[in-house]
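Not every chain of the complex is shown here; the ones you see sit where they belong.
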Amino acid sequence: MDVLTVLNLGDIAQAFSKMGMFPVFDLAYYIVSILYLKYEPGSVEVSRRSPVASWLCAMLYCFGSYILADIMLGHSPVDYFQHNSHILLASAVWYLIFYCPLNLFYKCVAFLPVKLVLVALKEVVRTRKIAAGVHHAHHAYHHGLFIMVIVGYVKGSGVALMSNFEQLLRGVWRPETNEILNMSFPTKASLYGAILFALQEAHWLPVSKSVLILAFTLFMATSKVVMTARHSHGSPFALVESWVCHLLFGSPLGASEDDHHHASAAPASPLKTKEELSEGARKRKVKKAE
Amino acid sequence: MDVLTVLNLGDIAQAFSKMGMFPVFDLAYYIVSILYLKYEPGSVEVSRRSPVASWLCAMLYCFGSYILADIMLGHSPVDYFQHNSHILLASAVWYLIFYCPLNLFYKCVAFLPVKLVLVALKEVVRTRKIAAGVHHAHHAYHHGLFIMVIVGYVKGSGVALMSNFEQLLRGVWRPETNEILNMSFPTKASLYGAILFALQEAHWLPVSKSVLILAFTLFMATSKVVMTARHSHGSPFALVESWVCHLLFGSPLGASEDDHHHASAAPASPLKTKEELSEGARKRKVKKAE
């Protein structure tokens, strides 16, 4: 009976890790990503004034992870743009979200139940990207554990890691913060995920890759869905991190991410990162801008 | 009779598209480019304080298109610097424009009739660069239509697309604007040219490449010569663009590029882009700086 369960779990994980991402999952990824772009203050004005800049930002939001990973591995940063169908699909989503009459498409996909499904699907793609990034790096550098972690990390975090330069494209410059200084939950989870997948790839983690993909996907999807539904940005890692940072790096104990902000000398912008702003405030901003 | 005309046109276009660019046309390109660098406020002080920074900026102005295209295709960004004779020629032009006794060389090449000829020659090089960029990208990615457009675009626009970072090298930082947000005429024309050449390369445009090169060169040279002679920066695309943007992207109709600027929330710098400043104002600035 037990053996059967294990076999079944292995089979399910295997099937899940072989499932194609295009077009359904990728579509969800593009929609949620460009939705976050529209939440960014000023992005609607940019879409009116300079469609080219807006389109480029949308492409960075959708394909930033591929661009960064290609740069890290010394390939052409526009390598992924050879997949015309992906680019066209993302462009269509961009057009519908920013220019659809009556803002209809935006209202549909930003409707909470729809959005929760899309967010869950997006996390499936994120996990697969981390695994693929680590695998790709392992192929290029067999013993390069650090390179595997770095490539998996940029594959999972995507545009967040280059948010300063993405904002610059829209004429916004906020040098006092960046995604490395103030990591949001998806960036942190990508880092931990990349470490796990790199350890698995180096055979230091006694678990098959497909099971790891399934487990990590479930964790990410659950976390993000719960956080989106509750308009929260508290991290499930907070408690463990607080203790580990206190022991290893002498950080003051019990200080939440927010307390760090208050303590920091830099005049932190009130809008921290695109994924940390509460839904309500975002929607009001977007509505006001239109 | 008609067939003969067509043949002759084809022959002329063929001969024109095979004509070597080095050294005459390239020289004109370097002179006009470094002239624009000297028009930039503060560049003369930089040339006195830090010749290395000034030389690097001059190289970015002359070879920025090669650097960007090499980055886009994943090659070494300094690949073009293996052509020692080109670098030496550009360096000589830089030295003469910035340090020639009595400012003699600058006065000669900035003299309007001379400058008009040089500007026309520069556009010949620009068109050839776009065509070469698209061809090069087509060679690397046979079906990568987007990549062809991107590489042709950066080959045509050159340093303009990295103007924020070129300015940073001179200690100037203007994050509120960039060449993508406020495209100047050459940048826009490079984008449209890159699209045309990419369509031609993909056999979607029923015209031979040499004829397209000839036609686009004539259009660019005429436009830029007229604009330089009239100290104007109005774009010949303005009317069509205004309608298309209104229909596709809901931009307010009849709003010229300048109105967009006024409407923008960002405190736009009074100097927009290096190619948009009227000649008179520029010369006064340069004279004052010396």
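Letters are used for the chains, namely A and B, taken in the order the chains are written, and counting of residues starts over at 1 for each.
Here is the rule we go by: a residue touches a chain if its C-beta (ideal position, glycine included) is under 8 Å from a C-beta of that chain, and two chains touch if they have at least 3 such contacts.
Keep in mind that this is a model prediction, so the values were computed, not measured.
The copy number for the entire complex in this file, given 2 shown chains of one sequence, is 3.
In this text, only the chains that are shown with their structure count from here on.
Copies subunit A and subunit B of the same sequence differ by a rotation of 120 degrees once their CA atoms are superposed, given in steps of 5.
Computed from the mean C-alpha positions, the centre of subunit A lies at a distance of 36 Å from the centre of subunit B.
Chain contact summary for the complex, subunit A toward subunit B: residues 42, 45-53, 56, 70, 74-79, 81-82, 84, 87, 98-99, 168-173.
The part of subunit B that touches subunit A in the complex is made up of residues 71-74, 140-141, 143-147, 150-151, 164, 175-178, 180-183, 191, 245, 248-252, 260, 263-266.
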